[in-house]
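For reference, the structure discussed in these notes is given below.
Complex shown without one protein chain; remaining protein chains in place.
First chain written, first letter: the chains are A, B and C, and each begins at residue 1.
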Amino acid sequence: MPKTALKPFLKYVGRRFFFLILTYFVAITIIFILPRAIPGNPLSQLLSRIAVQGAANPETISNVQKSLMEEFGVGKPIIVQYLSFLGRLFRGDLGTSINFYPKKCLDVLAPFIPWTLFLLIPATLTAWIIGNTLGAVAGNKRGTWMDNLVLNTSLVISQIPYYWLGMLLIYTFSVKLGIFPTQGGYAQGLLPSFSFKFITSVLYHYVLPFLSIVIAAIGGWAIGTRLLVIYELDADYTIFAVNLGMRDRTVFKYVFRNILLPQITGLALNLGSALGGALITELIFNYPGTGYILFRALSTLDYPLIQAIFVILIVAIYFANFIVDFVYAIVDPRIRLGQGEGS
Amino acid sequence: MWKAMIRPLFKSPKFIVGMTIFLLIVLMAIFGPILYPKDPTSFAGMPEQPPSKEYPLGTDTYGGDLLAKVLNGTRSSLYVGFLVAIISMSIGLLVGIFSAMKGGIVDELLMSFTNIVLTIPSILLAILIASYLRIRSLEVIAVILGILSWPWFARAIRAQLMSLINREYVYLSRLAGYGDFRLAIEDLIPAIATYTFMAFILFINGGILGEAGLSLIGLGPTKGVTLGVVLQWAVLMEAVRRGLWWWFIPPGLVIVLLTSSLLIITTAMDEVFNPKLRER
Amino acid sequence: MRGKILGVFLSVLLLTLLLVPSTLGQVSLPRNETLYTVGALWSATTWSLYAPSSTYGTEHFLYLPLFIYSNMKDGWLPVIAESYQVVNRRTLRIKIRDIAKWSDGTPITAQDVEFTFACTKEVGIGPGNGWWDYIQSVKAVDSKTVEFVMRPDVVNYASFLGYALGIRPVPKHVYEPLLKKGVQAVKDFQNDDPAKQVVSGPYKLFYTDPNIVVYGRIDDWWGRAVFGLPVPKYIGNVIYRDNAVANLDFEKGNADWAGVFIPDVSSLWTQKRLPIGTWFKNKPYYMPDGVNLLYISYYNPLLRDPNVRKAIAFAIPYKEMLDKAYFGYGNQAHPSMVIDDFEAYQEYIDRAYARYVWGGDGKPKTDLKKANEILDKAGYKRGRDGIRISPDGKRMGTFTIQVPNGWTDWMMMCEMMAANMRAIGLDVKTEFPDFSVWWTRWTQGTFDFILGWSAGPGFDHPWNVYRLVLDPALYKPFGQDQYGNFQRYNNPEVGNILKKIAAALDPKVRRTLYFQLQRIVYRDLPVIPLFYGAHWYEYNETHWVGWPNAERPWWFPAAPWSNSALPILFGIAPKGQTPKVPAWVELKAKGGLLIPTNDILNALSKAK
Partner (left out) sequence: MKDTLILSLENVRSYYAKGNYYVKAVDGVSFNIFKGEVVGIVGESGSGKSTLSNVMIMNIKKPLNFIEGKVILNVGANFLELNTLPRQELQKIIWGRETSIVPQSAMNALMPTKKIRDFISDLVKDHFERALNEEEIIERAKQRFTDVGLSPNDIYRYPFELSGGMRQRAVIAMATLLNPRLLICDEPTSALDVANQKLVLKTLEQLRKREIVESIVFITHDIATVRQIATRMVVMYAGKIVENSPVEDIIKDPLHPYSRGLLLSVVTPEPEIKKRGISFIPGTPPDLANPPIGCRFHPRCPYKMDICEKEEPPLKKVDTNREVACFLFNK
């Protein structure tokens, strides 16, 4: 990159960074305000658990409640709370989980996150690649039987919720045919280790959740890309190139490249919903990822843990967004050289 | 004009297929619960029965009639979908139009706000908000989803208006001394009507899917049966792994038919109205 | 293509990351040496007792109590303790076994017990929480003898004995340094390093991740000489998403020992022919585990009239509720709140009086006619809409009956009760709020009707139920948190009787007092007992056999979640081997080790 070009690039990246930080701040503030705006006893679940566990001794429960209220308790002015909340966030302290008390939320979450990444990233990328390819080919062969096939299947497939597809896959391949395991991240009784047995078990359990995310996501990408290809094939620059005798293949290469750029941004914007989908898919498959722990946190109203999950997920999404912006800025000369903002 | 817009639609096989499926489901949602008046929430009958004459779609673990649940669920899901669409469309139109007409600092502020909402992952935020609400009616769910899904539409509307505003005839209306509001009504809205209609359909789609997603993780409506709630119970009761297909296939199928028929309708409309996609 | 390579690369990278923390040589648990349990573990938290809720197993396998109580045999199994000695009516000495040792070889001493109590008081959470309300002092007399002195102002043998006999000592040499650092250090201690765990029980943590907790047997456990060794080498607790997932795994034989609600459980052996059993082969399948009640709050003035309450008691469709919503897993509760399914508690019920008040066998039968008569007689006239008007002219409604959303069996029961109450002219509708809302309303008394639990069988039953539900000492105004006396029933007379019962050592005296209490309960109807909740206990004999049941009732409580179920692990066997019930699970008189509760009470009453 020539030196002169560096400045607009940095300016762009800097602006995006600032914007994401700002947005993250807004998100964090929402996360902070929500529990305080709505009354309720977040400790109820924990207390009831002790109550049910046979320690029906009223004194015990009152004592525990007192002790916990102090620890999780509020009462200070809201601004002080907010600042200390931000301060703790800044130090990476996401608080103590109620249900996993006395575990720190971060410690509770840590083991689940790699599983989600392990599922989400390859699945999303695979879907993105296959979907874009299919869409591009269909758009390029517009009006042929292949285009119709891709378009019509995509229209239906893109509307199949991940989780329902997951259910169908489990029902078909696990329950009826018995080809794949019905649930979990690896076979019960195995202890995680760097052994052939364990790794094959993990991969074996990986197939269905992976497929359910990939298949459900392909359609959306294919539809979008097809449309973009059609637009681009009709774009002035394409027509000009064709009329100059450029080969169809070369032209298509250009078009595809130009489409991938907006689709990279699409990938970033889509990450949130992809993550949401993956979380629910994990739930369906009892896959030991973040979705599973989120569901547990939600069903037990473990608010510190819920907050921590969202703080982390949103950070992850924004980080990914920023990475994508960065890549985008490098790949797209218009942004790199400071002309326009892209689409 | 009206005729010219509608007629080409009915030449599109996609539009006809999509519309037929959609209308059938709407009819089912409206008349189903009347023609099959079993109470969807009552616990009665034999548990986990496969479809039979008495229970056309079988029963769940508590003997609930699944046909009744699916019919009422379709109705509620559609209701949520429409509410979401109305809410997000209204906000989107308001923000988009206001932003485009006023311009300047108003535009800048509104667009920053829009971008922030757009960047915050809406599904996660919906989950977060819903998790704090103890009593969630269908309307509350719709509001949560509605207030999170408008930004892309607002941006698109603004962009469209901006390009329209620069056109001469709008300029002429301005010269003629029309106020901004009248300008908006008379000249601009017709120009963006088709687009808005298509967005409306997509919002319904988003609403239905969003509700189902929220319900599935246990954050759906606390009162009433939606398709998502039926699915949620199927998951909670392990209907899938226990092979109770009649429990989870019908509600999911209705969702897919409903949303894909809507998507097919918009695709068809796009092909008919969008000059770039029209086959010359 | 480049993306695909990236994808594969990332996958491999992440997989490696996943595996880094595991340095175990072992790849899998041998199935025939591993016992899998279901329904006891929802999340691993801490393996320290100084927490509101520790990981399943901490109390069950890691830290043993001085005595384990069996409510079926009404006897105390001396575990860490060897014997007790009554010094006087307020003083009890307990001798700790000489061979008792922590897993690091340090002897378990009286000082450990003393420290455990002291630490709990300081931290505010922990074993024996609340002991200071009943016990004046805990002192080590010598290294193996600990002395408990009851408070002179609060004579409450139930609580005194409960705390003294049931305490689970923690190793002083581990906790004292923590306590010196501060209370928070104790609270934060998670005790999750298998290598550093110092336990008194026959198991300690072997492996854990978010999906599973595995305990491994300590083969040179100190108690081996007395009790032998528990049979399973490993105990695996899979952490399930919810009941349904757990049930399915249990059904498949992936888990052996369950304590979960399984819909229509008998179909597992009658239809599916699975080697699965519960306590009883036939209805009610399960032993009772507690009294579930309809709490009618005094919050709404319209519901304070005992006539209304009595009419409701006759309107409730007990049998229908149990059969349809509960799959018949329990019996209708006795209106006295005493669990009449246990032989030991029968004597506390004034049966003649119950029959006099409620007719038939002493339990109210669903009788809408009678309910209507009661209301008619009390001056509640029906309004035009069929809803009654109270004598002072108020419409009887709209009331709500509520349970948490998602508790389907209870939700179903509420619907049934509401329908019957509407039939007798009370406008009742159901409401299924979120759990936390329900909990807040319940503990603050701001509800009309709530279906809720109370207490279960124990050596202090039925005192424990009466005290939780009725004690005016637990009375708090509406809107303030209190765990107990949820309906806000404020009757000092009841308070006096409860105090006397707690102080009474003579069973005859106690009996008379209980009879008095029952008269008040039948008169005022502060709550309406509905049914006994089931002691969820199921076993799958695919891999392990020898489980106790009604035909071989060698130990109870039998559910994996019960912290008194440890002896079961000593009497089961892998499939193919013959299980041998250890001799020590019997009462002393029958050649075992169990000390009957009455022996202790007698010794106390004989002392000066």
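In this section, contacts are C-beta pairs under 8 Å (C-beta built on N, C-alpha and C of every residue); 3 or more make two chains touch, one makes a residue touch a chain.
Here the structure is a predicted model, which is why all the values come from computation and not from measurement.
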(message) So one chain is hidden, and I want to know which residue out of A:36, A:88, A:197 or A:247 touches that hidden chain in the complete assembly.
(response) A:247
(request) Could you tell which one of A:86, A:130, A:207 or A:235 touches the chain left off the display? (result) A:235
(message) In the complete complex, the non-displayed chain touches which residues of chain A?
(response) 142-143, 235-237, 239-248, 250, 254, 257-258, 261, 332-334, 337, 339-340
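Rule of thumb we're sticking to: only the chains that are shown with their structure count from here on.
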(message) Taking the mean of the CA coordinates per chain, how far is chain A from chain C in Å?
(response) 41
(request) Let me have the rounded angstrom distance from the C-alpha centre of chain B over to the C-alpha centre of chain C, please. (result) 47
(request) Would you please write down the residue numbers of chain B that are in contact with two or more other chains? (result) 134, 218, 241-242
(request) Identify all positions of chain C at which a residue touches two or more other chains, and write them in rising order. (result) 242, 245, 434, 436-437
(request) Give every residue of chain B touching chain C within the complex, in rising order. (result) 42-43, 47, 61-62, 134-135, 218, 222-223, 236-238, 241-242
(message) If we count contacts the way the header does, which residues on chain A are in touch with chain C in the complex?
(response) 40-42, 44-68, 71, 99-103, 111-112, 114-115, 117-118, 121-122, 125-126, 128-129, 183-185, 188-195, 197-199, 202, 283, 286, 288, 292-293, 295-296, 299, 301
(request) Give every residue of chain A touching chain B within the complex, in rising order. (result) 19-20, 22-23, 26-27, 30-31, 34-35, 37-38, 40, 143, 151, 155-156, 158-161, 163-164, 167-168, 170-171, 174-176, 182-183, 223, 227, 230-231, 234, 269, 271-273, 275-277, 279-280, 283-284, 291, 294-295, 298-299, 301, 306, 310, 313-314, 317-318, 321
